[in-house]
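Of the protein chains in this complex, one is absent; all others appear in place.
As written, the chain order gives the labels A, B and C, with residue 1 at the start of each chain.
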Amino acid sequence: MQNVKIHVYEANFDVGEEYRYLADDAKFGAVVTFTGLVRELQSGKLTAMTLEHYPAMTEKALAAIVSEAQERWPLGRVTVIHRVGRLTLNEQIVFVGVASAHRNAAFAAAEFIMDFLKTRAPFWKKEHTNDGDYWVTAKTSDEQAAQRWQANKDALDNEG
Amino acid sequence: MQNVKIHVYEANFDVGEEYRYLADDAKFGAVVTFTGLVRELQSGKLTAMTLEHYPAMTEKALAAIVSEAQERWPLGRVTVIHRVGRLTLNEQIVFVGVASAHRNAAFAAAEFIMDFLKTRAPFWKKEHTNDGDYWVTAKTSDEQAAQRWQANKDALDNEG
Amino acid sequence: MIKVLFFAVLRERLGTSEVAVEDFHGSTVADLIQHLEQRSLKWHQELASQDVLAAVNQQLVSHTYVIEAGDEVAFFPPVTGG
Partner (left out) sequence: MIKVLFFAVLRERLGTSEVAVEDFHGSTVADLIQHLEQRSLKWHQELASQDVLAAVNQQLVSHTYVIEAGDEVAFFPPVTGG
């Protein structure tokens, strides 16, 4: 896909560098970035997590999500980076960046991509804590966040 | 205000550096940034713009907008930077960055701050083009973007 | 005394960024606009626009806001930053 950069790997990423790539296209004046980091649990017992994925499917699933965002909004460059493997406290996990001529499109597309990444892309987190290792279970709130885009789309389709 | 950084000045800013400040608080795992840049008009005639502001009011107005965002969403660090003076094509104009424990709060607060900055903060753009200088006129779409937050709030208040 | 400031296209068209107005406390922003409009046809034209925003002491206010002595009043077009 043109103007789309999707990476799934163990290495870290540099938000400043990713921003510069997104902003380096003179047609698009609005750039939104999202970065997710490993944070301590409320219990304070988290030491690290391991991100497992389904390698043959991951980039395909992310590309399909970005493609859906491009159909909904006029976008410039789009970058999605998701790390896998073992990540310790305060490390970066995920980056989504979107450029657009319109700020509301850039915000909406970045949030859309994150909501669908959370519910449709084949990643699984295992948390390593002082009490043992636990697989993270999916959140209902994430599924609801993804579903409201369908409701938005239905409303728009009915208007048209 | 604690955890709030508001700057209005002529100097440029570095998105990577601003991101690192926002992310350097271990309680908040989601960081959203917005950056706006000077872009060519569809006519291709824009060479630069001058940002005028009302110095005594500007930081107060931005602080009020951030404070309203903090009342609506649980936020970590918040940064707002707006440049003034003469800016040439492709220069950065504005930066809004928000950290939160929840990605949807980080997205919503960053978009809210931009929507109100666009309609309530005392900045005015004059475009310098090959055909002469023109004051930018306010967009109805920006006012509508700001007003939908009031509608959201009314709906929430009625639910409560 | 009230300090009255103008910004952006309004400042340019009126040809001034600041005027002082005597004895105007207790009246509304709308009254002050009407008072300033009497200066000339140009002032009338520029200030009669529905679009003129007002701030008193650096806070956006409606045109029904009552001005006190010593206030700083500012008039400007709809903002276009960001």
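Everything below uses one rule, namely that a residue touches a chain if its C-beta (ideal position, glycine included) is under 8 Å from a C-beta of that chain, and two chains touch if they have at least 3 such contacts.
Everything numeric in this text was worked out from a predicted model, so none of it was measured.
Listed by label, the shown chains that the missing chain touches in the whole complex are A. The omitted chain makes contact with subunit A at the following residues, 36, 51-54, 56-57, 60-61, 82, 93-94, 114, 117-126, 135-138, 142-143.
To be clear about the criterion, only the chains that are shown with their structure count from here on.
Separation between the centroids of subunit A and subunit B, computed from CA atoms only, is 22 Å. The centroid of the Cα atoms in subunit A and the matching centroid in subunit C are 47 Å apart.
For subunit A, residues that reach two or more other chains under the stated contact definition are 103.
Multi-chain contact residues of subunit C, defined as those touching 2 or more other chains: 82.
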